[in-house]
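Just one protein chain is left out here, and the rest sit where they should.
As written, the chains take the letters A and B, and residue 1 is the first residue of each chain.
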Amino acid sequence: MTATYPQVLLKHRKPDRITTLAEYREAGGYEALRQVLTEMDRQEVKTRLSDALLLGRGGAGFPAGIKVQTVAEDAPFPRYMVCNADEMEPGTFKDRVFLHAEPHMLIEGMTLAAYSIKASHGIIFIRPEYESAARILEREIDIARREGWLGERILDSDYDFEIVVHRSGGRYICGEVTAQINALQGIRPNPKQPPPYATDKGLWGKPTLVNNVETLACIPHIVRNGAQWFKDLALSPEAAGTKLFCISGKVNKPGCYELPLGIKLSEIIETCCGGMKDGATFKACLPGGASTGYLTPDHYHIAMDFESLKKVGNRLGTGAVMVFDHHNCMVAATLNLTEFFARESCGWCTPCREGFPYLRDLLWRIENGQGGADFIPMMKTMCRHLWKSYCAFAPGGVASIESLLVYFEDEVMAHIEGKGCPFKK
Amino acid sequence: MPKLIIDNREIDVPAGTKVIEAAERLGIMIPRFCYHPALGSVGACRVCAVAFTEGPVKGVQMSCMIDAQDGMVVSTTDAEAVDFRRHVIEWLMLHHPHDCPVCDEGGHCLLQDLTVAGGHGLRRYRGLKRTHNNQDLGPLVQHEMNRCIQCYRCSRYYQEFTGYRDLGVMGIGSRVYFGRSAPGVLESPFAGNLIDICPTGVYTDRPSRYVGRRWDYQRQPSLCIHCSLGCNLTASARYRQVMRHEARFNGKVNGHFICDRGRYGYAYASAVNRPRQAMAAGTIGATADILAGAREAIEQTVERYGPVSVAVVASPRSSLETLAVAKQACGRHGWTGLAVAGTARQALNQKTAVDRLRPELAVSLAADTKAHDVLVIGADPLNEAPMLALSLRQVQRHGGHVTVIDPRGVRLPFDFDHWAVHPSSVGAIVQALIQEIGGGGASAPAISTAFDVRTLARRLNASPRPVVICGTDILTPREIDLAADLAQALCRTHKVAGLFFTLNSANTFAAALTHDASVSTEAVVDRIEDGSVRLLVAVEQDLWRDFPDRKRLQAALKRLDHLVLLDFVDSPLNHTADHFIPTQPLYESGGHWINQEGRLQASSAVMAGGEPIEVTGTLDHPPRVFDTRIPGSEPIAAWQAVAALSEESVENQMQLLKTALVDFHPAVNPAPAEAAGQRIDLHAISPARVESGVPTLPADEDAPADAIILLLVDWTFGTETLSAMAPALNKVEEAPAARLHPDTISRLGLEEGRPVTVTMNANRLKVPVQADARMAPGVMVIPRHHLLEWQIFGETRVILERSQLKAESA
Partner (left out) sequence: MLPEKLKSELTAQIGRVAHPREMAIDVINALQDHFGYFSDEALTQAADLLGMSPLELDELATFYTFIYREPVGKHVIHVCDSLICWMENGENLVAHLCGQLGIRMGETTADGLFTLLPVCCIGYCDRAPAILIDRKVHGPLTIESLDRLIDTLRENHS
């Protein structure tokens, strides 16, 4: 079914193993790198990325083309290329699926991005739960090095690039760029507010480019097929490229699907995922992980791309679609999400560190029949204030609560007035 | 100069000023927890939120994180900002134990103040409180983690500012914990500042625990007199007893902090054995009578043997007032003295340092932190002047570079170059440096290639702001002169070079202005021995502890006709002296001190004095005596006692003090009250070099080959006379030991851990041996520790022959 849409990143995905270097080469792998190292100059790579309107796939949706441009020509060396494979956004597992399918696509993408900013050191920051992927990467990096696609004087050019895998100790905040850079330096991974920006003074005080796995994986294809081709992949005009959507929850066929940006939510659910489980009705979904707000049946046909979701005050995030049906209690769901943020808050700034446990307490009381009507304005104010936290963790964390109070206030009131959860009765 | 508007008031501030600081200049105190001027901004607590209504920044933002910029319009009273700050306070109070009634911070607690100011009066949160276990952090600092509001000040101060690595933050989220990996004594000798810097009661002053609320105390601006830096502090007294020291901000000297020697060194003032009554040969009498008796003795002695037979020695810890009156007395009556320094070398060292400290070179402790390159010669900052180490730490933090030329195993809380050279080669190296930078001077003898003089000279010469720091304890006048020459030579390459001396005591600078280098206590003892001095007046000069040859001293004192002692610390001599007058420590007398950079500073009296409850009982309530006079209030200011000895009628003592201060020294402002805080005009110090009857010092060079040099030195804790009497500090001081380079240990046939017995003119000192690979070979270092009877050597820098050392079996 999904085959009707062009497959780029997962085209050669196999059920049980990765695409080997040989297979990857057959499919045209590393050609982009050869082309760049032999006949293309750095600026050209950067220009293509900008023209392709490639937006960061890690959640923030920042234009990759602009980011590479921000590394100053005369910036000091060594420069670092960090691949963010932390993927701890609840509901998200696209990087995992991809890494178990196309490690060389990532290696090539990283090398291209690194080349464009003259980075000599590459680091893949990976969460401990993905140990199998970490092993695969280390193995394939060695192979790539042996075949001359990595290491010193790649393809006899004057360009050297090494990649190492860095295993995290496991914390959600480590996915945030500045926290990740601290983590890599063996410092407590609290975020660090810019300036300076990582592309200016990042790892060990040197220019550092941080990109998500999926973002980097797109680069070889953009370099090879051009910006226009990439833009044409998307269904909506302002969007570009395909996206690895992770659909989980109350659908028949949860999983990771590569689909064009701009595809309708309804189509994802019905066509790709075989519709709702046991004929239940769609009640809501989170479009892009725990840090995004709920979409309701009103949004059922929304185009899934960065712009369209921004228009309805939401975010595409990581494209992790978590689907709820009419049996699910949205208060309980939001409580579960808030528990996550309370547990993972790094503890640096007050609103997040203390605010999430506070909000969790309020939601828990509502869910368990101890709530009061005054909780609702209280939570609204607190959520608003959590936006004034130190980093983007907290604003993401309150998204579900805020949208709960917008779209499901009746359900919340039902809990409060009924002194308990209507779904448990 | 950005111009901005805060709460409708306009202000210009230097570029780079944070909005929170700009507001402060307008007298608007924006709430803050994580922000501290010494630590800078990190934006963690979020309580400094204000609204930016116009200009480059918009919305509610943290005023500590944003630089003041042109056209900014800021409101601290904006409804959203106020409500946000209220919430921040509420969040911070979620887990706070509300134990203010039993919290020592209560009453001067920033959290308390901001909770009230923030309008968070009623608890809304119905969840449980998270609790923590506390740690035993040692005898100085009390830990109570449940009060913590996670401002991160302590970990940032401790690790970033002081450079120690045993206190920090652990855990995550709402469970972050500030403390050590395991309970134990804090390693930093600056740990006490945690108490001042913590905005609530997580770290409180342990010795003064539960003693009183801030408003119960008599509080006065005071000074630390436990080294020559003169750090400013606030002394708190209650029940006629000094209970606590806190750092007092002085931008020119100590900044926001003090060291633990200064913070906890006050116990001597209320020591149970502090002499509080006048005595004649051990029998208690009225102060007035004993004074009269002493005066009579003086007159008789003068009559029989002439004025020079009366000698006066004073102490470098005495106030300027005391030194001035004593100097005047000697001058008027032609008495011998005033002697302050212990030995000829020390007298010469101090005089040389003070004479060479030219105004264009002198820098302050605070200015040191701005230096780019620092060369430390013959000084051990952490042990001799602890806060200097903290200043140097800042130099290194700002990218500057510190090099230390010293034979000791110098340790500093940051990376620095250490040239562990034998004392006898220090001069040669400095000379070589001077030549390298084209300062001329005598050609330097060849020096070990281990030290890259050329590179160092280049760095210093190229540095936009080099500072030469020189000690005066272990060196000889020659090296001190050379250090000054070096600083001057650096000046020639037209840039600001600085010169900074450390001296041996709080008022040594003033003392050096009074005495001529030929009179030291040692010289006075000579004259006692040859019978030309028959009566000795020792003013707050603790001969027993400080004179480097106790046996010789005792013998000499026996030959005297009369011994007159004035002091506020106990000493066996007090009880045998013919006349003993109890004096007041600075907490009772107040006074002025001149620190090592020549800065004249005032210290107010904190309390009237009298028997403290330390003496009268269990610290619960002062004694219930009903009398018009305070029990134990006999001690008088030392300068008054001296005045009484010098003048028949002491009606107008004040007048006498005035003239004494006027005559004291042209450089010293007659009315210190006005001059206090300023560096005295060093121009007025006569540059005339010390000549008159300068004693010749034994040169190390002509020492036998197998000889080693012994240095008796200062340690952070346990050596400085007054602070060594503080029980709290006794608990953290290191046990005394003789330190040598491992090679020297084996060369001398000694053994690490085993004691060595050092013999000096038939006197013995037994002390355990410690190896220190960072030391220069051929050197032995022994602390002037209060637990050691080190006073057998006659000097604090002596040559020892192999035969004087004997290895002992443990």
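A few points about this structure:
Please note the rule applied: a contact is a pair of C-beta atoms (placed from the backbone, for glycine too) under 8 Å apart; a residue touches a chain by one contact, two chains touch by 3 or more.
Because the structure is predicted, anything quoted here is derived from the model rather than measured.
Which of A:9, A:184 or A:405 touches the hidden chain is settled by the complete complex: it is A:184.
Contact with the chain that does not appear here is found for just one residue of B:166, B:516 or B:663, B:166.
When the whole complex is considered, the residue among A:290, A:382 or A:398 that touches the unshown chain is A:290. Of the listed residues A:57, A:79 or A:96, the one in contact with the hidden chain in the full complex is A:96. Touching the chain that is not shown, out of A:79, A:250, A:299 or A:385: A:250 (per the contact rule at the top).
What chain B contributes to its contact with the hidden chain is residues 165-172, 177, 180-182. As for the chain not pictured, it touches chain A at residues 87-93, 95-96, 127-131, 166-172, 183-189, 204, 246, 248-250, 254-256, 290, 320, 322, 324, 328, 333, 336-337, 339-340, 343-344.
Keep in mind that, in the parts below, only the chains that are shown with their structure count from here on.
Centre to centre, using the average C-alpha position, chain A and chain B are separated by 56 Å.
Across the complex, chain B meets chain A through its residues 43-47, 49, 60, 65, 83-84, 87-88, 91-92, 94, 124-127, 149-150, 152, 169, 171-176. Of all residues in chain A, those touching chain B in their complex are 171, 188, 193, 342-351, 353-355, 357-358, 361, 365, 378, 381-382, 385, 388-390.
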